[in-house]
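Below is one structure; the comments refer to it alone.
Yeah, one chain of the complex is gone here, protein chain that is, but the others are all in their spots.
The block that comes next holds chain A.
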Amino acid sequence: MAATTTRDAAAGPDTATDTTTDVLGVADGMSSLDAAQFAAHAADGGADIDGDPGSAEERHGLLRFATAGSVDDGKSTLVGRLLHDSKSVLADQLDAVERTSQARGLATADLSLLVDGLRAEREQGITIDVAYRYFATPRRSFILADTPGHEQYTRNTVTGASTADLVVILVDARTGVVSQTRRHAAVAALVGVPHLLLAVNKIDLVDFDEDVFDRIAAEFDVYCRELGIGEVTAIPISALHGDNVVTRSERIRWYTGPSVLEHLETVSLDGDPAAEDAGGPAGAQPAADPAGLRFPVQYVIRPRTADLPDYRGYAGRIAAGTVRAGDRVVVLPSGRDTKVTGIDTADGSLPEAGAGDSVVLLLADDVDIARGDLIAGVHDAPPPVTEFTATVAHLADKPLRPGLRALLRYGTTAAPVLVSAIEHRLDIDTLATDAAADALRLNDIGQVRFRLAAPLPVEDFRPGGTVGALLVVDPSDGTTLAAGMAGDRRSALRPRPGGVVQKDGTVTVTPVVVPAARDEDRCPGDRPAAERAAGPANHRGPLTDPDTLSTPGP
């Protein structure tokens, strides 16, 4: 947490996303898993809306993770095994899976049926859409998204990965790293997923061979370094038989690291409350500073009742930063500035609120504010632009071409947008960029330049997606054509010098990274310090005067 980043206005977009190393994970020292404890705590839940210190969530937080990897590599089987062996499957669910497995003449229960819940999925034995499951161990709570491996359903994989703190990428030990493995690793890195876990699966089918595992880990390592992923933990597993899924395998003695579940339980969590409170280097923020507030206005609350004839509040969820009563803020895109006079909730007013909180802001001046506006801190308010570039994952059959007119969803805004250029298309296998590409087609990833009719405060994407994330929507039927991350995500990731794939798991559970080297260990999405100092990457559009926030008319 003692980050070495210098905090100035230009560093703003990155400051909220520091990865933190969870020292507690080691200090707790609970390495072997006790089934009885699981049973007792399997469904542990919060008991008080503001935190019951006795519940798993409050002690060790919530980890959202997603599976990824090519078709049939064993993602759903792994998820089923994880749920089953951690005693998170209730008796009737297991009965149903056993009944279906028997009816199909299988000798043992096919655990993938726990998540492949659609008729078509069960009939074909593949995953088509994301399944969400919720479970808890004594150490942590989990939301897991089991995603499809088939290329045709990449949009569903992207959906599952977009909110993940960690992605488990599976590889079939017999076939090794394939194109889909690379595509999913790239998607995870580009959307800013902080942690990757490489699960080399079906190790039972290659005689638990260490060389096979090493070869695959090395191959993946080359790709990750090229991509700029900071850290990957590799684990040899058999999802079918349970080796290294919840308990460590007796059959893979050469591997000394944690099981998949142990890793999930101990990996450091971003958005760690302590880190968020500190807001970076201690003392860097004056107490009254709005600390980079981003508050997209969702709805204007006007009761117009007898006792509240003049109440006017702006409802929204804080996307970044904090807000306190008395803070000066600027309303974008208009650029008017005003003061926060109160923070309202149904439970009373608050002295301060932070990222993730749904609140109502009261302002001093009767400025004209509507849904779609952004209320931002005065010190680092993003300048409105009429042109910007974004890294885009194309998710629909209809191609994305220059000249396409669509609807942009950004924050709470929906605005007309024009695709002005395809800057390049990314070759997923080689990571080379093709500047000659004339369109992005289904499942392509590339860099796209957009033009707006009226200026909007578009700014660089931040991992987590509450800032800088966008959708391109077909205005005729509402189809989501593409998802984008403002800025140039590809060049925001840097090639890494050393090996990044770790097979003993020590790197991720031990804070080996000394504060001075913190910059090296930032999550993949963060831009290097030098680049950050140069200012936001995407505002190459009409020049904006950062002091007045005024933009030349389009």
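Note that contacts are C-beta pairs under 8 Å (C-beta built on N, C-alpha and C of every residue); 3 or more make two chains touch, one makes a residue touch a chain; residues count from 1.
Keep in mind that, in the parts below, contacts and distances are computed from a predicted model.
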From the options "Ring-1,2-phenylacetyl-CoA epoxidase subunit PaaA", "Amine oxidase domain-containing protein", "ABC transporter ATP-binding protein" or "Sulfate adenylyltransferase subunit 2", the chain left out of the display has the UniProt protein name "Sulfate adenylyltransferase subunit 2"
Of A:Ala218, A:Ala315 or A:Leu418, the residue touching the omitted chain is A:Ala315
Among listed residues A:Ile143, A:Val178, A:Leu205 or A:Leu431, the absent chain is touched only by A:Ile143
Of A:Ser179, A:Thr256, A:Thr345 or A:Thr430, the residue that touches the missing chain is A:Thr345
Among the options A:Ala68, A:Val130, A:Leu293 or A:Leu404, the absent chain makes contact with A:Val130
Residues of chain A touching the missing chain are 43-52, 55, 57-58, 62, 90-93, 96, 100, 114-115, 117-120, 122, 128-134, 141, 143, 155-156, 158-159, 162-163, 191, 273, 277, 298-299, 301-305, 308, 311, 315-317, 344-348, 350-354, 356-358, 360, 371, 395, 407, 409, 412, 414, 464-466, 469-471, 473, 475-480, 483
